[in-house]
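First comes the structure, then the notes that go with it.
Complex shown without one protein chain; remaining protein chains in place.
Labels run A, B and C following the written order; every chain starts at residue 1.
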Amino acid sequence: MSIDLILFLILAVVAVATALGMLLSKNAVYSALFLVLNFAAIAVFYLLLGAPFIAISQVTVYAGAIMVLFLFVIMLLGAETLAPSKVLRGQGWAAFGLAVVLVAETVYLLVSRHAAVGVIARPDAFLNTMDSLREIGKALFIQYLLPFEVTSILLLVAMVGAIVLTRREKGG
Amino acid sequence: MSQYINPSDLTTILPAIVLTVWACALLVADLFIPHERKGWTAVLAALGLVVSLDITLIQAGGTSTGFKGMVTLDGFSTFLNALLLVSGLFGVALAYGYVRRMGLERGEYYTLLLFSVVGMMLMVQASDLIVVFIALELLSIPLYVLAALNVRQIESEEAGLKYFLLGSFSTGFLVYGIALIFGATGSTSYSGIVTAASAGTSSLLLTIGAALLLVGFGFKVAAVPFHMWTPDVYQGAPTSVTAFMSSGAKIAGFAALLRVFALAFPTLTADLTPILAALAALTMIGGNLIAVSQTNIKRLLAYSSIAHAGYILMAFVPYGNPQVMPVSVAAGLFYLVAYAVTNFGAWGVVIALEKQGGKGLEISDYAGLFWKNRPLALAMTVFMLSLIGFPPTIGMVGKFYLFRAVIDGGFVWLAIVGVVTSLISAYYYLRVVVNMFMQEGEPQTGSEFWVNFTWGLTALMTIIISFVPQPLFAWASSAVLRLF
Amino acid sequence: MVDISYYILLSAVLFTIGAVGVLVRRNPLIIFMSVELMLNAANLAFVSFASMHGSLDGQIFVFFVMTVAAAEVAVGLALIVQIFKSRHSINVDEMNSLKG
Partner (left out) sequence: MDWTIWVEWLIKSLFVVFALLTGFAYLTLYERRALAKIQVRIGPNRAGWQGLLQPVADAVKLIFKEELTPAKADKLVFFWAPIITMVPSIVIAAVIPFGPTTTLFGRTIVFSVANINVGVLFLMAVASIAVYGIVLAGWSSNNKYAMLGGLRSSAQMISYELSLGLGFVTAILLGNSMNLHDIVDAQRNVWFAVVQPVGALIFMIVTLAEVNRAPFDMPEAEQELTAGYHSEYSGMKFALFFMAEYQKMIAISMIAATLFFGGYREFWFLKDTFLSVDAIWNIGPWQFQAWFLGPIYMLLKVVVLLFFMIWIRATWPRIRYDRLMSFGWKVLLPLSLAVVFISAVGVLVAQQFDNNWYLAIIPIFSSVAGLVAVGFVDQALRRKSYASH
């Protein structure tokens, strides 16, 4: 076993354990915190995969903004503990079936594609990837200009939507 | 030629760009429109839609790709963009009086609606999965907000939340599907996918990816078994929103699905055709059977819209057969028009009868409508017949084309399922008609010009197009041919 | 040197946990978090595949998914806050003003 593999396995265990922790926690605050840890673990995976920009964006956007908002709303509403989970209308069985199918699929995927997929080249100096950062910038403004611009409209719409929902019209 | 942006990029999606700019300007202009005169916002929004529709029609016949192959302008997109813009106009017309009557009047209603239409148009024109994904979000997020707009009614807020949660759940499937497709082919553009797929590499990943994509879209177009959210959301949302989203979101979803499957996955026919056939059959059976027991007109129409998703899905089933496919896609497009027209008409009638606080929505509230308001009752009858597929209505013509295409493709059993479920559906649609004619009752009807206009116009269209369907079908066929 | 399929397997497991979370939990906040987990699993798959193909496109897609997730969170949390303000309960089970 190489060091990389050991590192991967440790992080993978952390990622799965925190995901399960999120799923099983009774307290929504704990769920959110587990999810933050999970995102952090995934950010480390991004580093290992040679994507430092994505890794840092992951921390900034998910851990730094999205999950803080979640925590904020949970605390604001006092929604830490809601009534224990009740399984509705066979959704539990649906979930179980889905889980079995997806896991079977992935195992099959793993076994069948094991030969075909490549081994990741070790991202030697992931600390020195200014070039890739420039490449990402260029890609965003040349190849992916349209999605980039549409995303800005999307953010505008989300902002308008959130304000429309939470702010009542005067006298309305 | 600049490496960043060219005039041809802009003209490819010109109608969408114009509408976006218009919506942004409207957002600002709305601030200066006093609260009592929000009708002006509606008028301005409608004007924007008309301008965009104009440009779309002027561009008809042109083909181009833009933004490094991210979007395509072709007959297919022109046809559907025109349909979407007309749907937007109907959406504004139905909302105009309704939102004021229900006390929901806010300028942002129309702005959000315009942004949603922009998302739909981009989705129709997308030729890269990344654009499909973002356009899907752009069309969905305004709809989540609009569905929850009625803060006085808890049903509306819950509808918004349910729609949102299920919608983002389906987005998860969509994104994972795109990830797997990207893994299998190294590309997210349709041309890249099909190039890699015909080189014959790793079709399993691609198949799973396509299936997950189908799940994601299945939620959006409300196909059984991904339909659970539909009745609640359609019932809870303000009716004008429901009318718009039941047509617009469905058209855009099916359009993107058609383009993706026809252009990107022609190599996966063997794997996907049975799934699609099963999905279509399940959706028709499920939607129609549950609709039988409904007593609320909004829920009834919700299940009816699920069932119609099944009929439209039939158009996808023979997509791998190059001979039948153009006809079946044309039939699908025609049916989308038929569905949109009929659907807006039916919801228009619902709006005409709806009262404050969710009253006037039971089927029993329609009792005796014929004796009270004959034109309205006759229009509703036309729409119900069209939804059944009974002559002389556009629904009948649409079903005829669809069944013919499916039989040509060799799926006779599916056509039989379609006919049988249509017969089942006759039971509950006719119950509404019987109620209007045979029962005693004192229904209260509102009379707003634009609502009357909508149901009147759609009723006329439903009948007239059924007598002369050829031009429309020819247009749909030409649209499809240019897809390739 | 870790085989790329391990990463895909991990992302599939995370995706499954997220999907199960959506189906079994009733607290909309946790359902929503599960959706975020699903999106993250997809992102992990994207970055792995990008590194396998040696292209940046996968990373770009992740960038877009993150932005979209942020937009969704803004609207979703606004919806939840709004419902809570008018109901003081956000349990999906108790949402019985609409029949299932």
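Observations on the model:
Throughout what follows, a residue touches a chain if its C-beta (ideal position, glycine included) is under 8 Å from a C-beta of that chain, and two chains touch if they have at least 3 such contacts.
Worth saying up front: this structure is predicted, and the values here are computed from it rather than measured.
Displayed chains that the missing chain touches over the full complex: A (touch as defined at the top). Although one chain is not drawn, the whole complex shows that of A:L69, A:I142 or A:L155 it is A:L69 that touches it. Listed by residue number, the positions of chain A touching the unshown chain are 29, 33, 36, 52-53, 56-57, 59-60, 63-65, 68-69, 71-72, 75-76, 127-130, 133, 167.
Following the convention adopted for this analysis, only the chains that are shown with their structure count from here on.
Highest C-beta contact pair count among chain pairs: A-C. Computed centre separation for the pair chain A/chain C is 7 angstrom, with centres defined by C-alpha atoms.
The mean-CA centres of chain B and chain C are about 26 angstrom from one another, to the nearest whole unit. In whole angstrom, the spacing between the mean C-alpha positions of chain A and chain B is 31. In chain A, the residues touching two or more other chains are 105, 109, 113, 143-144, 147, 151, 154, 157-158, 161, 165. Among all residues of chain B, those that touch two or more other chains are 130, 134, 137, 141, 144-145, 148, 151, 160. Across the interface of their complex, chain C is touched by residues 130, 133-134, 137, 141, 144-145, 148, 151, 154-155, 157-162, 164-165, 168-169, 171-173, 175-176, 178-180, 182-183, 186-188, 232, 235-236 of chain B.
Interface of chain A with chain C (complex): residues 2, 4-5, 8, 12, 15-16, 19-20, 22-23, 28, 31-32, 35, 38-39, 42, 45-46, 48-51, 53-54, 57-58, 61-62, 65-66, 69-70, 73-74, 76-77, 79, 82-83, 85-89, 91-92, 94-96, 98-99, 102-103, 105-107, 109-110, 113-114, 117-123, 132, 135-136, 139-140, 143-144, 147, 151, 154-155, 157-159, 161-163, 165-166. Those residues of chain C lying in contact with chain A across their complex are 1-10, 12-21, 23-27, 29-30, 32-34, 36-37, 40, 43-44, 47-48, 50-52, 54, 56-57, 59-60, 62-64, 66-75, 77-82, 84, 89-91, 93-94, 100.
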